[in-house]
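Please see the structure below; I have some questions.
A protein chain is absent from this complex, but the other protein chains hold their places.
And then chain A:
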Amino acid sequence: MLSLGSVGAKSTKPSFVSYVTPEEIKLEKEPPKKLKHPDLLPGEVEFCSANPILKYTQDDLSQRGVFGTLFCTNFRITFISDEKSQEETTKTFKNKLYGENDIPLMFVDHIYGVYDEKRKLITGALVKNKYPSKIIIHCKDLRVFQFCLTYTKEEDAKKIFQGIAHHCLEEKSLKCVFAFSYTGTPSPEMQRKRETILFDSPEDWTQEMKRTKANCRLVTENENFELSQRLPKYFVIPSALGDLFSYQGKGFPIWCWSHYSGCALFKASLPPVTQEDGDFQKHFDIMINAVAHNYLYSAKTEDLSESLPTIQDIQQSYNKFKQFFLIENSTDFWLSDMKWFSSLESSGWLDIIRQCLQKAVEVVECLEKDNTNVLITEEEGTDLCCVISSLVQIMLDPYYRTLMGFQSLVQKEWVAGCHAFLDRCNHLHQKDKECYSPVFLLFLECVWQLVQQHSPAFQFSETYLTVLSDSVHMPVFSTFLFNSAHHRESVLKHQRQLSLPSTAFKTPFKKGFFKDETDSLKKMLRVKRLSRWMGSPDSTAAISREFYESWQQRPLDYHGLLLPCLDGPAVRVWMQRYLRWIPEVHILGGGSVAVMTKLMELLSQVQDLKRVLEQRDSSQAAKPDHRPYIQHRLLSFGSSGRLPSSFPFAYSRNRSFKPIIPTGLMQCLMLTDSLASQEDEASSFVSLV
């Protein structure tokens, strides 16, 4: 498992930003456990337990298993083996917050009970005095657990089953989420030089506008959420937009990013539907005019709710898709293997990824080639708008391909941008499934495709994305816990408000360049521009094909524009995320991990040599060097080729070769600061994975 920084730096509630900080990765030598009780996190409380419980191992067909104790706490379900697990002693990489046998409550996707050989989906409502002989837990990170309750005293079995079902499946209030009980504090070493920009202060936004040379206006009127509770605390709009209070909190074109040419990308929720048709059109016109004013009076608009799948489509597709990876036994695995490709296709998930990337490429083309302002709209403006705007920015702006840049982007577009994480992730197990949809995961999937195709352009690796996709459901961080900025503030009232007096900010920038143009000219320009955009889908596909091809013919610049190849074979399954727990597909000593190990070995050789040379130099200058050595130097040569391809997530057991696990590898898998800074300054963005 991964060894990760555990808690936040800036606020009392940690965020994923501070969570995934590879610089802090430390080896943890855990003392062997004597007590058969879980090591509780600060604030964690044990609810119930049962012993003996048989946990089935997933490695082979025969339903073998290990006996142990099953616990349910306010944070997780955890199983502690009666035997001393070998993994515990050999594992060097583990997640600091949860281990192999831990299921944080929010990770639970579905629970099945086996009653007299029949499998039933457990819902919240339970029949008293009845409990299954076996429970099967499907997790959101795609792990599958199977526990047998028949060896336990009836009373204990009932208690643990009801406890688990209650805490995992019942609708609960936000206050019950473990994050509010967690009392861990950030350690001082968590402080870093380069911070992720959280976009919760006006300065962050002005800085961002400055960075992209944007010519827009910062809105501070929503500081106390007077405009709308669905809008960010601070946001940026076209400078030509007038009185904000007439919009009823909807239909603002919100600035996302400015292209160096001056044109910019905006996103908006649709104006209130209750208005008369004429009003709607009028409102829409004002919106487009304001956007067009931003640069050279041209604007294109795209309603994403019409051209992309709905959030319900996305959810349904993902539900189908994930089933192919929730494998309970070998038989199921091989049965599903033959129809693998058509199954994948029937889920439509890869196609949704392709459509999103395609749409993002179209927007990129408008900005990059036509230098036209773009306004993307959607009912709420916080789902597919976030996906597309984030993707566009990653393709166009190399800053967002760095680790800090990417995290800042997630803050800007998703967290500060009011994506409804709580509803979309269904953290509280609400019965109303309408609003549940893995939109953020879809975004990470699209990013993964880009990382996969152009890995040197990204500072972070796929492992980072995989861990990030898990941490969405990690109830220790508040980052992905709320529906909006207002929601976050109202829940975390005790927190210090990070706002500044609005007087610190200048009033809107000077009026638009084309202010004096006649209305007719504006209209003509707009109609012309819009018509092309609204052209038939075939023609836009052909046009962006041309755009892609001309880009592809140029030499690839990892610091420049980055486009994905979207042909059939190029859009792939995120193997690391989806196959990591399935023992059947682990390649012992193979996969990209084998290459990374080789690379690490060489890197440590080079660093050793460099150090020796430096020491020789300094010894001549009588200045001994006592800097600590970098950990991955401990890699033993010849150990390469022993790690399973699922590293650093799952470890295969029962294999003829027990893998020897080198230490410090995570540094390379996640970040390459040491390499980049030492060998090649020019390519500080280059990632190794």
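Things to note:
One rule holds for everything that comes next: a residue touches a chain if its C-beta (ideal position, glycine included) is under 8 Å from a C-beta of that chain, and two chains touch if they have at least 3 such contacts; residues count from 1.
Going forward, contacts and distances are computed from a predicted model.
Missing chain, UniProt protein name, picked from "GATOR2 complex protein WDR24", "Proteasome subunit alpha type", "Myotubularin" or "VPS35 endosomal protein-sorting factor-like": "Myotubularin".
If you put the hidden chain back, the residue from A:C425, A:L468, A:L579 or A:A650 that touches it is A:L579. For the chain left out of this panel, the touching residue among A:K153, A:K213 or A:K598 is A:K598.
Of the listed positions A:E226, A:E345, A:E434 or A:D557, the one in contact with the omitted chain in the full complex is A:E345.
On the side of chain A, the interface with the absent chain consists of residues 333-334, 337-342, 344-345, 350, 453, 455-456, 548-549, 552, 565, 567-570, 573, 575, 579, 582, 584-592, 594-599, 602-603, 605-606, 608-610, 612-613, 616, 629, 633, 637-638, 640-641, 645, 657, 679-680, 686, 688-689, using the contact rule stated above.
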